[in-house]
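I'd like to ask some things about the structure below.
This part shows chain A:
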Amino acid sequence: MSATLEKGIHALKEVIDAPIASYFESCVHCGLCAEACLFYTETGDPKYTPIHKLEPLRRVYEQEYTLLGRLKKMVGLSKPVTDAELDQWQELVYDSCTMCGRCSLVCPVGNDIVYMVRKFREGMAVSGHVPDGIRSATKRTVETGGPMGLKWPAVANVLKHVQENTGLTVPVDKEGAEYLVLLSSMEIVNYPEYIEAIAKIFKKAGISYTLASDAYEATNAGIQIGNSDLAKVIVSRIVDAAERLKVKKVLSPECGHAYMAIRWEGPNLVGRPFGFEVVHVLELLDELRQKGVLKMKDKLKDPLILHDPCQIVRRGGVLQAPEPLIQQVAENYIPIADKQKLNWCCGGGGGASAIHTEEAEALRAKAFRIKKRQIEEAGVNTMVTFCANCRITIEEGFDHYEMNTKLLGLTELLAEHLED
Partner candidate 1 sequence: MSLDSISIHVVPPGEPGLTGNAPPLLRELLEMVRRLLETGEPSAIDLSALPLTPADLDWLRDKLGTGEIGVTLQANGESTLNETACPGVWWVTHHNEQGAVTSQFIEVAFVPDLVKAHPQDVEIGSGYLELLVSDL
Partner candidate 2 sequence: MQGPLIDTLARRGVTRRTFLKYCATLASMMALPPTAGRAMAEAMAAARRPSVIWLPFQECTGCTESITRSHSPTIEGMIFDMISLDYQETLMAAAGHQAEEALHTAMKDNAGKYLLIVDGSIPLGQDGAYSCIGGRSNVDILKEAAAGAAAVIAVGSCASFGGIPKANPNPTGAVSVSDLVKDKPIVNIPGCPPIPVVMTGVLAHYLTFGSLPELDDKGRPKSFYGDTIHDRCYRRPFYDQGKFAKTFDDEGARQGWCLFELGCKGPVTHNACATVKWNGGTSWPVESGHGCLGCSEPDFWDGGSFYKALSAPADPLKFAAAAAVVGAGAGVAVSVANRVKKNTAKAMHETTTLADLEK
């Protein structure tokens, strides 16, 4: 169709900015970012070194925006970026990068590598070098409303079940509610318990909320594939609904990149600050906990560890809420060494979990060994997390390694033990 190399280069020219220039100029090839990347640590293959994943972007920067680079390109010392090269890089930029941002945390010269990966994907997307899985997810989100192709009648159906199970009415399209509650397709399909939990908690807290029939989907494959135009189309639905329903706050579901999309990229995608607040569900829960609303009837006894989803914690800034919440409901919470902003990714973020090629799945399985190790080292049989995408990836990992570890969603866990 219409993706071309020219468009890709153009897109890169648009996104290259002073931070990227500064980052590339600062890199001393020390290789420390590799030590922070699970795809390198679990495979030992140097090609997974994070900064190397950006080599084509570096050359475009050098050739287009530096005087010496222009000269080098002129005399043939610097090769132009080709379609074949980008094709080769697709695996590095998508399959083996979950945009977890751990590399950005360790780089001694301070390079924010994941910032550059996000920008590089803009060029990859419009030059046609994206994995089919992410492309189809994006298509479904733009065309039907969600990455799984879920439509409102199906959602309404799930809500009906929730109402039957809980006896609570889930308000839809109610103007003037305090919260607009967003969901992710995965929660709707795989973890409807989340919706029940939310309904219970809002009821208990006495906070008004609503769902929007035209903006229930929080996930945004546009930011995973790395295209701001499409991401904007998707995020605008939420913004429009929130403004139409005049809500004060929008509640992002557990899903990590959904939070990234609406909370941090959203205003920049639509080009203006929001008139409403974006709150992650854990932030709300922690606020309720501090107010004393979130009282537990009992606690989970099993020893467990927490998996901090990258996009919510390290990259989303919800740093303080998770631990007090897990301690609220679990008696034997075991903090692990690499926790909070230092946690290791599940291996499926940034759209990676949507790539279903054999190689990508094998690589993900390999990368998952780091989570496996964390669980084994802590000696627990239970892990709690708060991101639907992490949950799917981790479940896959458990299956692959035939582990009998239990995986729980934090919000559901809280709802389950909530005082009636």
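Basis for inclusion: all candidates are chains of the complex that A comes from, given by their letters.
Quick note on the criterion: a contact is a pair of C-beta atoms (placed from the backbone, for glycine too) under 8 Å apart; a residue touches a chain by one contact, two chains touch by 3 or more; residues count from 1.
All figures in this text were calculated on a predicted structure; none of them were measured in a lab.
Interface remark: chain A makes contact in this complex with candidate 2 (options 1 or 2, touch as defined above).
Of all residues in chain A, those touching candidate 2 in their complex are 1-4, 7, 10-11, 13-14, 16, 64-67, 125-126, 128, 130, 135, 138-139, 142-143, 225, 227, 229-230.
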